[in-house]
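Only one structure is covered here, and it is reproduced in the block below.
All protein chains but one are shown in place.
Labels for the chains are A and B, by order of writing; each one numbers its residues from 1.
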Amino acid sequence: MIEYLSPLWISLKTVLLTTAITFVLGIAAARWISRYSGKLKALIDGAFILPLVLPPTVVGLGLLLLFGKHGPIGQLLSPLGMTVVFSWPATVISATVMAFPLMYMTTKGAFEQVDSNIEDAARTLGASEWKVLRTITLPLAWPGVVAGSILCFARSLGEFGATLMLAGNIAGKTTTIPVAIYFAIQAGDMSQALYLTAIVLFIAFASLAALAYFKKPGKQIRSKSRTSWDATSNATGKQEGYD
Amino acid sequence: MLEVNIKRKVPGFNLDVTFSVDGEMLGILGPSGSGKTMTLQCIAGLLRPDQGLIKLNNKVLFDSSEQVSLQAQARKVGFVFQNYALFPHLSTIENIAYGMRNCQRQEIFERVQTLIDKMKLEGLQNRYPRQLSAGQQQRVAIARALATEPEVLLLDEPFSALDSMVKKQLELEVMKLQQFYSGNIILVTHDLAEAYRLCSALAIYESGKVVQFDQKQKVISSPVNKQVARITRCTNFMDGIIAEIRDSSVWVMVPDLGINLKVVANDHRNMLVNQAVTIGVRPEYIRIAQGPGQNILLSPLDSVVESIATINCYFCLDTVSGGRYYLETIFPKSDAQLLSNGQKYYLYLPPEHITIISD
Partner (left out) sequence: MKKILVLSIIVLLLITALFAGLPGCTSKEAITLNVSAAASLTDALKEINALYTTQEPDVTITTNFASSGTIQQQIQNGAPVDVFISAAAMQMDNLQKDQLILDETRKNLLNNNVVLIVLNDSKIEFSGFIVLLSEEVSKIAMGDPKFVPAGTYAQQALEQLGIATQIQPKIVLCTDVRQILTYVESGNVDAGVLYSTDALTSDKVKVVGHAPAEVNSKVVYPVAVIKASKNAGVAKVYEDFLFSDQAKLIFEKYGFSMAIK
C-alpha cells in the first residue's frame, strides 16, 4: 500500500505548491508584460512561453545544467548547504517551469480582454497599480485566470520529463505519480501502473469539478457589497426589484 | 488654474498645444483625430508627453525639463470617458465611492449621497451598469469623477452616444455642475453648438495644433484663419484688398464680385491699405433689402433647403473672372414665404457682421 500512498502524497504536495507559485508568478508576469513597452518585449514574451514548446527533457536538461553541481545557481547554493538536484524542491521547480507558460498565456489573454479604459478610470480615481489589479483587473479577468490555474494544475500533475531529469526517482522523496507509473511499466508491473493512473484521473476530475464551481466571476465581490448600503435604499423607501 | 503646454509625437501625428483654464469651462473643439483625447490623457497622466509643462493650481503635474511626471494616481484629475468606463462588476454607489480612500465611512456616505442627489441618481444605488440606461450611466460616470473632489474635470465627448432628448437633459446637468463644482472643466467635443452653449472659452484643434484659443465670443467674431472660420460656421468667404481705412471702418474691395464692402473692424491697427485679406459673412446675418445700396448685392436665388425652423438659401452670382460664386444665407421660416427660385434679390451684408479673417 505504501507504494501507492507515497507517490500520491508527494504528487499532491508538489502540485499544490506549484499551482500556488504559478498563480502568483503567472499573474505578476502577465501584468508586467502588458505594462512594459520596451524593445525586448517580444523576446521576453517568447522566453516565458519557451518551456511550452520545448520537449520536457530538453527543459529538464537545461534545469539540470542550471541547478547542477557545476551550474551557476547550483554553485551559488552549495556553500549554503542546499542542493536542488535530486531533492523534493526540484519536483516543484520543474513542475513550475513547465506549467508557468500555461498560466502566463491564459492570464495575459484574460487581462487583454479587460477594457483598458476601465483600468485607466481606476487610476484617475487614485487607485495604485496594486489596487487596480486587485479590484478591477482580476475580478473582471477571473474566468480566464481560473482557467489558467486549472491548466496549471493538470500540467503539473502529469509533469514527467523535466521532473525525472532534475529530481530523479528517490523513493519517498521525489517519486511523483508519473515517475512511479513510468518505473512500474518498465518493471512490467501493470497493476501498479494502472492503479496509479486511476488515482491521477480521480484527482483530475475532482479538481476540475471543484474549480468549475468557483469559476463564477466576481462572486466574492458581489456578496460583500450588500450590507453597508442597504440603509440608503431603505431611507428613500424605494426598493427596485433588481439583484 | 490649469496650464497646459505639451508636445507629443507618434508616427503620423504631431501634438503641439498650449492653453489654460481658470475656474471656467473650456471647450476643446475639433474634428476626429485632431488630438483632443490625447490631450486629455496627457493631462490625466495616462499618456506621457515628449516635452512640455502641465501645471494644476500651482502644482506641477508634468515638467520635461525637470524630469517630473506625476503618476495618474497622484494627480487630482477627474476623467469622464467617452464610453463611461464604469466598473461593470460594481454597483452605482460602489462605482461612485471607488476613489474615496482615506475617508471615514460617514464622510463617504454623505458625499456619495450628495452626488446621488445632485446627479439625479436616486433609486439607482444598488443597480449595476448593465441595468442603467446610457444617460444614467453617464451621470454615474460624472458623479464618480467628482467624488474624489478633483481640481480639474475632463469630459471626453460625454454626449456623443446619447439621443437628442437625453443629450439636452444631460447638457443642462453639466451646465449646472458649475454651481456646485468650482474646479476647472474641460469639455471635448466635435459639436460647435454644444461647445458654444456650455463653455465660456474655446480652444479650436486641427491636426494636433491649437489654431485659436479665446473666449467663445471672440472666436466667433474674430476667427484667426479660414480653418477656424469654417469650424465656427462662418462661411461665405471672399478674397479682397483693403481700399481704405477710415475711422473704425475698413473698406474692402472684392474684385471678383465687383463690389466695395464696408466693414466695421474695431481692431484695424495691423491693417494696411492694399493689404490682401479674406473676409467672411455668417449666413444668419445676411438680410434681404428693398433695393440697391452700400453693402448690397443683387443675387439670383439658386436653391432652397428647408429645415424644421429655418431655410438655407443658396444664391448664385456670376464672378468677374467668369466663374460662379455661391452665397449662403439662413432665414427663419417665418420670413421666407416670399422667395422663389430664379428670382433676383437684393442681399444686404451688414458691415458689423462681416469678419476680416487674419491669415
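Structure notes:
In this section, a contact is a pair of C-beta atoms (placed from the backbone, for glycine too) under 8 Å apart; a residue touches a chain by one contact, two chains touch by 3 or more.
Given the structure is predicted, the values throughout are model-derived calculations rather than measurements.
Although it is not drawn here, the omitted chain touches the following shown chains in the complete assembly: A. Here one chain is not drawn; of A:P89, A:G109, A:P143 or A:G168, the residue touching it is A:G168.
The hidden chain makes contact, of the residues A:V85, A:L133, A:I181 or A:I199, with A:V85.
For chain A, the residues touching the absent chain in the complete assembly are 64, 68-70, 83, 85-86, 168-173, 175, 182-183, 186-189.
The criterion applied here is as follows: only the chains that are shown with their structure count from here on.
Taking the mean of the C-alpha atoms as each chain's centre, chain A and chain B sit 52 Å apart.
The touching residues of chain B, when paired with chain A in their complex, are 41, 44-46, 71-75, 77-79, 81, 83, 85-91, 93-94, 98-99, 101, 105, 109, 113, 122-128, 131, 144-145, 147-148. Put simply, chain A touches chain B in their complex at residues 115, 117-118, 120-128, 135-136, 139-140, 217-218, 221-222, 225, 228-229, 232-233, 236, 238, 240, 242-243.
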